[in-house]
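Missing here is one protein chain; the remaining ones are kept as they sit in the complex.
Naming follows writing order (A, B and C), and every chain is counted from residue 1.
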Amino acid sequence: MKLNIALIGYKFMGKAHSFGIDAAPFFFKDGIEPVKKVICGRTEHLVKQAAEDFGWEEYCTDWRDVINREDIDIVDIATPTINHKEIALAAIKAGKHVFCEKPLSMNAQESKEMMEEAEKAGVINMLGHNYRRCPAAALAKKMIAENKLGKIYHVRAVYLQDWIMDPAFPAIWKLNKDIAGSGPHGDLNAHIIDLARFMTGDEIDEVVGMKETFIKKRPSPVVERELSSMLKADGSNDEVEMIDVTVEDACSFLAKFKSGSLGTFEATRFAGGRKNYNRIEINGEKGTLIFEFEDMNRLQYWNAEDPQEVQGFKSIMVTEDCHPYIANWWPPGHIIGYENTFVNEFADFFRAIKENKQVTPNFYDGWKGNQVLDAVLKSTETRTWQKVDEM
Amino acid sequence: MKLNIALIGYKFMGKAHSFGIDAAPFFFKDGIEPVKKVICGRTEHLVKQAAEDFGWEEYCTDWRDVINREDIDIVDIATPTINHKEIALAAIKAGKHVFCEKPLSMNAQESKEMMEEAEKAGVINMLGHNYRRCPAAALAKKMIAENKLGKIYHVRAVYLQDWIMDPAFPAIWKLNKDIAGSGPHGDLNAHIIDLARFMTGDEIDEVVGMKETFIKKRPSPVVERELSSMLKADGSNDEVEMIDVTVEDACSFLAKFKSGSLGTFEATRFAGGRKNYNRIEINGEKGTLIFEFEDMNRLQYWNAEDPQEVQGFKSIMVTEDCHPYIANWWPPGHIIGYENTFVNEFADFFRAIKENKQVTPNFYDGWKGNQVLDAVLKSTETRTWQKVDEM
Amino acid sequence: MKLNIALIGYKFMGKAHSFGIDAAPFFFKDGIEPVKKVICGRTEHLVKQAAEDFGWEEYCTDWRDVINREDIDIVDIATPTINHKEIALAAIKAGKHVFCEKPLSMNAQESKEMMEEAEKAGVINMLGHNYRRCPAAALAKKMIAENKLGKIYHVRAVYLQDWIMDPAFPAIWKLNKDIAGSGPHGDLNAHIIDLARFMTGDEIDEVVGMKETFIKKRPSPVVERELSSMLKADGSNDEVEMIDVTVEDACSFLAKFKSGSLGTFEATRFAGGRKNYNRIEINGEKGTLIFEFEDMNRLQYWNAEDPQEVQGFKSIMVTEDCHPYIANWWPPGHIIGYENTFVNEFADFFRAIKENKQVTPNFYDGWKGNQVLDAVLKSTETRTWQKVDEM
Partner (left out) sequence: MKLNIALIGYKFMGKAHSFGIDAAPFFFKDGIEPVKKVICGRTEHLVKQAAEDFGWEEYCTDWRDVINREDIDIVDIATPTINHKEIALAAIKAGKHVFCEKPLSMNAQESKEMMEEAEKAGVINMLGHNYRRCPAAALAKKMIAENKLGKIYHVRAVYLQDWIMDPAFPAIWKLNKDIAGSGPHGDLNAHIIDLARFMTGDEIDEVVGMKETFIKKRPSPVVERELSSMLKADGSNDEVEMIDVTVEDACSFLAKFKSGSLGTFEATRFAGGRKNYNRIEINGEKGTLIFEFEDMNRLQYWNAEDPQEVQGFKSIMVTEDCHPYIANWWPPGHIIGYENTFVNEFADFFRAIKENKQVTPNFYDGWKGNQVLDAVLKSTETRTWQKVDEM
C-alpha cells in the first residue's frame, strides 16, 4: 500500500519526521510504502535545501497548494503551533489523514474544533506525542493497564531543559507567545501531561499552577527572521534589538486526578545541566514505575510483592523481544535512540490508515491535553484551583 | 567542660540522640564531656529499659521533675510535637540550654513564643534538623554561599517514604493530629523546607498546596497505647478497633521565594519503594546541586563554567578532609551513616554552649519553618496562595 | 558520487549494515549516494527475503558471482568469520573497496595476508569495530590524544553477555569453532581489545589468559542448519541431538602494554543480567574515563585537576554539537542508539573512498587485534605469558 505524504514544516521536527517516515518500512513489515512526496515551507531556499537533505520529491512554499492535491494521502503538520489549526482543518476538509505535532493547537477550544472536524470526516488523525513510543514508556502503560501497580497514589513528572539559560540567547519564535502559544508549558508540560494520561489511563480533574519568565528581554533573533516574518508583513526586525520574551521560562502545577491520585508537574528551560530530562514516576499501592527519557531504554520498577528481603528498584533494560516494539529492532542490550520513537510512531500511524482504525494519541488526546494546559494558565491568573473540564 | 543532659523521650529519637551525645566527644576534640544524666518518659518500664539500653545514669517518669534540677545543663526534647512547647518553655524558664526535635511546635504561633522566650533568656537553643549535618548538605550550603550557583532559579524538593502504605498498619500516634500536629507535612516537609532555607539562604514568600489522606481508617495501635494515653485519662483504647486517621498521608506545595526562585515541595508516606528519600535539587544560573539523603555521602554538581565538551553532572564523594566535618571522621571513601548526623549536630551544639554563641538551626529557624508549614495548610483550606509572613 | 555495494551476509549484521548504508547520506551530507545493489547468501529463500526486507535491488546465492561485477564498488563482508579471508582476498583482487566485519579473520596470519593484499592493491579497507563510532568512545579517544589523562596506568575492560546461559540454548554456528573461530574471545574480546588500542593509542606487549566452556554439550540447532551446512556436504545434522560446544563460554586475560600500563580483559556469555555490557575504564595520572555501551550516550570522567572540594566522576552526556558526530544528529539530550554507530561508520567509510584516504580501523587494526587474540589463546595452552608480537 502506497501512502503519499505532504510535510508542512522542515526544521527539527521536519528532519525527525522525514527520518521516521523513511525508516518505518525498514523496521516494520506491514506492506506499506510511504512516499515522501512534497515538503512545504515559507522560505524557498530553506525548504528547497530541506527537500534535498531529507529526500522529498518536491517542495513548495504555500501549504495551501498541497492540501488539495489528489496524489496526497497524508498531511503531516510540523509547523509552529499557531498554524496547526488552519492547516489541519483544511487537510481534514480535503479528506486527508492528518498527523500533527504537539501541542495540537493554541488552546482547548481550537483543539476541540479540530477533533470534532476530524471525527466527522472520519480521517485517521494522530498527535505527535512520540515519547509514548519509547518501548519503556509503552511497557509502563501496559503494566499499569494490567493492574501491576494497583490504585495509583502519586504522579510525579518533570521535564527539565537548560538551552535558554544564557541571557544572550536570542528571542526566537519559541519565545514569542503569538507564534508558539506558550513556552515550556505547551512545549514540555504537554509531553508529561500526555505521558501521565497515557500511563495511568486517568484524567486530571483540577490544577493550580505558577509560571515565571526569569529573563524578560532578549536580543532579537536575526538568524530566525524568516520565522517571525510569518507574522509581520514588513520584515522590520532585521536589526539586533532587545525584545520582550512573551512566554514563560518555567511552569509548575499541582494536580488532582479524577481517581483521587495526586500529581506534580514541572516544565522549565532553566534547570542547568538538564538537556532533555523528561521524567515521570508513578507510585501505586502495589508498585512504582519510573521512566526517564535520557535513559529511555530502561524502566525502573519497584514491586511491593517481592519478598521483603530482596525488595528494591529494578532497572529493566527494555530491549527484549517480549517488550513493546523491540522485536522489530535489535538483540537485547542494543539500545535504541530518540529518532526511533518517530519510526515506531509512523509505523503505528501508517498501520492505522491501512487498517482504517483510529490510533492513539489522536486529536481527542490533543484536546484533553490542551484542557489541562489551559486550566493551569487560568489558575496562574486567578491564583486558585481550576477545574479542567471547564476549559 | 562537663555538660549534664536530661533527655525527654526515649524512642527512635531517644536512641539517635543518646548515640550522638556519646560519640560527639570521641570524634570532636573540643574539651567537652557530655554526661547522660537522666532520661524521662511516661511509661516506667519502658523508660527504665531505655535508660539501661542507651546508658543514662537515671530515669524518671515526669519531665517536670528534671527541668529544675540544678545539676542539669541541657534539656533535650525528643517527645511528640504536642509536648515541645510546654517542656521547652519550662526549660528556658529554668535557664537550661535546649535542644528540640523538629518540628519545633504545633504551629508558628507556638514557635514564635518559644523563640522569643529563648532569646530573652539567652539560652543556647538548637533545632534537630540533623540533615543539615550531612557533610554533603553542608558542602552544598557552602558552595551556594560562595556564589557558585549564582542566581537561584529552582528548588525542587521531595521527601518520600512508604512505611504506612499497608492499610493494616495501625493508627499510631504519628497519625493522630492531636499529638503529632500533622503527618508527613510536619514530619518530612519540615525537613526539606529547612534544607531549602539552609542551602539557599532565602525565605519562602508564598505557597499553595494540597494534601490527602488516602487511607482514612486504620486499626487502633494496641502496642502503642502508652503513647496515646498521654492524651486520654481513661486508657480506653485497649481493644483493636478502626479509628480515624486525622493527619494527611501526603502533602505537596508550590512555593515562590522572596528572591523570585520557584520551588516545588512534596512529602508523602505513599511512595512505594522509597524508604527515606529526602532529595533536594537546586538550579542556579551558574550550576546545579543535588543532595539525596539515601546517598548522603555524595553531592551531585553541574558546573555551567566547565568547558562545553566535558560538562555533566559530577558525583562528588564528600569524604575528603577538606569537606565539612570529615576531618573528624575517616579517610576518603570510607562513608558515614545516618547516626553520624547526630554526632556532628551535638558536637556543634556543645561547642556553641562552650563558646556561648548561638548555633543554627535554632528556634528562629523553627519559627520560620512553622510559618511555611502553617501557610501551606491554610492554602489547602482557602484553595489559594498564602503569604508566609502572615502566619 | 554513487557507490554500488554488494553485501555478503544477511543476518543480524546484514540488517545493521543495510540500515547504516541507508541512513548515512540522510545524516551526513557528503555528496555520496550509496546504492544497495546486491545482497548475497547461500540459502535462496532467506536471502531473497532479506533483499526485500532490507531494500536491496538484487540478491544472489554465490558471492563469487558478485565480486567481479563491474558495477560493484564496495564489497561488504558480514558472513561468519571463517569466510572473511577468502571473500576479502577475492574482492581485493578485483579492486573493490572492502568493508569487513570483525574479527577480521580466524587468526593473525590470515589477517596479515589480508592486510598486505589490501595495502598492495591500494583499496580502501575498513573493519567493523562499530563501537569506535559511539560519540562517547570517540570523545574518550580525543581526550586521551590531547593528553587529558597523562600517563596511562590501567585499562580495565569487560564485555559481558548472558544469552547462552540456558543449557537448552542450541549449539548454533557461533558455538562452533570451525565456523566462528572462537566464542566470546573473538566476538567480544575483539571489541574491547580494539577499544583499548583505539582509545590509548598503545599496543599490548604480552598477555596471559584463561578460558572455559561451562556447558560442554548442547542441542543441535535445527533451525540454523543452513549455516552449518556451509561445512557439511550431506546436511546430516537435521535431527536434534546433543553436540559438542567447541568454543569457549568465557575468556579473561591480563595484559601488559608496551608503555607499561596494565590491562585486564574479560569476555563472557555467562554473566547473568548483562545483555551487551561492553565497558572500558582507563586510569591515567591526570584523569579517568569510563565508557559503557549500554549507556552509550554518556562518558564518565574524573579530572585530577579539579579543585579537591569538587572532585568526582562526571557523567558527560555526549550529545552536544561540539562532540564527535553529534552535529549531524539531534539537539542535546536527544540520545542516539546502537544502529547509529553503523551510520557513523559507513559515513566515514564512504568519505574515505571519496577522498581516497585510508580510514581506521582497517585491516592493519584487524591484524593487530588478531595478534592479541591469538596470543591469549596460546597462553591458555602454554600456561605462561605470551608476547603478542610473536603471533
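In the analysis below, contacts are C-beta pairs under 8 Å (C-beta built on N, C-alpha and C of every residue); 3 or more make two chains touch, one makes a residue touch a chain.
Here the structure is a predicted model, which means the values were calculated and not measured.
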Considering the entire complex, write down the shown chains that touch the omitted one.
A, B, C
Which of C:G20, C:G183, C:P221 or C:G312 sits in contact with the chain that's absent?
C:G312
Consider the whole complex, including the chain that is not shown, and state which of C:A94, C:I172 or C:L254 touches that chain.
C:L254
Which listed residue (C:D244, C:E285 or C:D321) would be found touching the missing chain in the intact complex?
C:E285
In chain C, positions touching the absent partner
153-154, 156, 158, 162, 165, 208-210, 212, 214, 249-250, 252-254, 256, 260, 262, 264, 266, 268, 270-274, 281, 283-288, 302, 304, 311-313, 383-385
So which bits of chain A touch the chain we can't see?
139, 143, 298, 301, 303, 306, 308-317, 320, 322-323
Since one chain isn't shown, list which residues of chain B touch it in the complete complex.
12, 16, 18-19, 22-23, 26, 29, 53-55, 161, 163, 274-277, 293-297, 317, 319, 330-340
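Assume only the chains that are shown with their structure count from here on.
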Fitted rotation between chain A and its twin chain C in degrees, CA, nearest 5
180
Separation of mean Cα positions, chain C and chain A [Å, integer]
36
In whole angstrom, what separates the CA-based centres of chain A and chain B?
41
Going through chain B residue by residue, note those that touch at least 2 other chains and give them in order.
311-313
